[in-house]
Each structure stands twice: as structure tokens, then as C-alpha cells.
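Every protein chain but one is kept in place in this view of the complex.
Moving on to subunit A:
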Amino acid sequence: MTTHALTDSWTMTRRELAHWARQPVQVAVNVAFPVMLLVMFGYLIGGGRAVTGDYIDYLLPGMLALTMAFGLEGTMIAVTEDLNKGVIDRFRSMPMTNGAVLVGRSVADMLQSALALAVLIGVGLALGWRAHGGPVAFLGGVGLLLLFRFAMLWIGIHLAMVAGRTELVQAVQILVWPVGFLSNAIATPEAMPGWLGTVVQWNPMSQTATAVRDLFGNPGGEAGHVWAAVVWPLVLLAVFFPLAVRRFARLSR
């Protein structure tokens, strides 16, 4: 049974890639959305923040982390739509590896997020953002972002199965905004009221953003946050990965 785990997961990943090939516009929109946010905050809203150095240097790592957090929503929509499709019944009545559907989803979402990161970094470079920490630290930062995305992914899968309906996805779509902005992604906690700053600093996303800033040598970075940016996503994964897998295995409608 387990001998087919890899091939089944690959087959399900191919399915997601085939969906992309048939809906290239959707993929382009998903990648363009964070670029739009970056430009919006960098030029329309940003500027006079209590941040040393260029605001773009502060903003970009935050936007990268925010993009990873917003990925939760995309995953949740995709899984909810899938679960409401008849084809899931066929998958579940076939001798395929339990959970290959979820693995396919996660590989495809990680690829899409990596693509979004690459595009966002490219746009950042064009706008004058630079990483100053060297190639190893840079790759470490990208790794932390993807790890955070991976944690968001499994939360998204779990929420989709708990909620199960498209109406509830909308609620999460709205909630993801305050949660995403209750972080240091676009503004420093020092500029906020004390209690709010505390909440913001505890947000796992802030930990990732701070660690990435540190590794990129960008303003707002603090040494010693890398461990938190590793541990937080792992804790989230330890909780939500088994919950999601178990829920999928027991799925019966």
C-alpha cells in the first residue's frame, strides 16, 4: 500500500499542474496579487514609517511573509472546492494512497508560493530592495518563508475540512486580513500601542518576518529570532498535519 505513496502523490500533483495549464490566468492573478500589495504599500501608503533605512528594505521581507500567510486562504478555497466535487468520491473508492490528494495539493501550493516569492523578490530588486546578508543567509531566509507557508498550508487544509462549505471560506478570507496585518509585516510594533505591539510580536508571522529581515540584513531584523521562526511553524505543523490527515481518512459524507 505504501509502495504507491510516491507515485500516487505525483499523480495528484500532475492533476494540479494540469489545472494550472488549463487556467493560466488564475495562476497569473495569484502571483500578481502580492506584487500589487507590495506596490500599494510601498508607494501609496508607505513612506513615512518609523523605520530606519529605506522603507522598501523593511517592507519587502514583510510582504514575503504576508504572501505566505495569505496562501492559507488559497489552500482552503482549493480544498473546499475539491471536497465538494464528485471526483473525490472516485478517489476515495480507488486503491490509492490515503492522503495523496492532500500531498498533491501541498506540492502544487508550495510550487505556486515559491513562484510568488521569486516574482516578488524580482519586483523588489527592481524597486531598489537589496539583501545584504550573503547567499547562504538569503537562502536560509527563503527557507524560513517556505516553512511558514507549509504550516499555513496544513492549517488551510484542516480548516477546509472542518468548515467544508464555501460560505465559511469567505469568513476565513476576511479574517485572514486582520490576522495578517496584526504583525510587523508593514509597520513596526514600536509604533503601536503597547498591548497591540505585544500581540504583534507574538504573531508567528512576525517571528518569520523578523528572522528573514535579520538574514537579509534588512532593517527591523533582530538576531536570535531564527529559532522562533523555525519552532513556530513546526509546532503548528505538529498540531494541524495529523489533524488534517486523520480528518481526511475519516471523511465520509
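Here is the rule we go by: a residue touches a chain if its C-beta (ideal position, glycine included) is under 8 Å from a C-beta of that chain, and two chains touch if they have at least 3 such contacts; residues count from 1.
Just so we're on the same page, contacts and distances are computed from a predicted model.
Per UniProt, the protein behind the absent chain is "ABC-type xenobiotic transporter"; the candidates were "Na+/H+ antiporter subunit D", "Aspartyl/glutamyl-tRNA(Asn/Gln) amidotransferase subunit C", "Sulfur carrier protein SoxYZ, subunit Z" or "ABC-type xenobiotic transporter". Note that of A:P24, A:P95 or A:P135, the residue touching the chain absent from this view is A:P95. Think of the hidden chain as still there; on subunit A it touches residues 1, 4, 7-8, 11, 14-15, 18-19, 22-23, 85-96, 100, 252-253.
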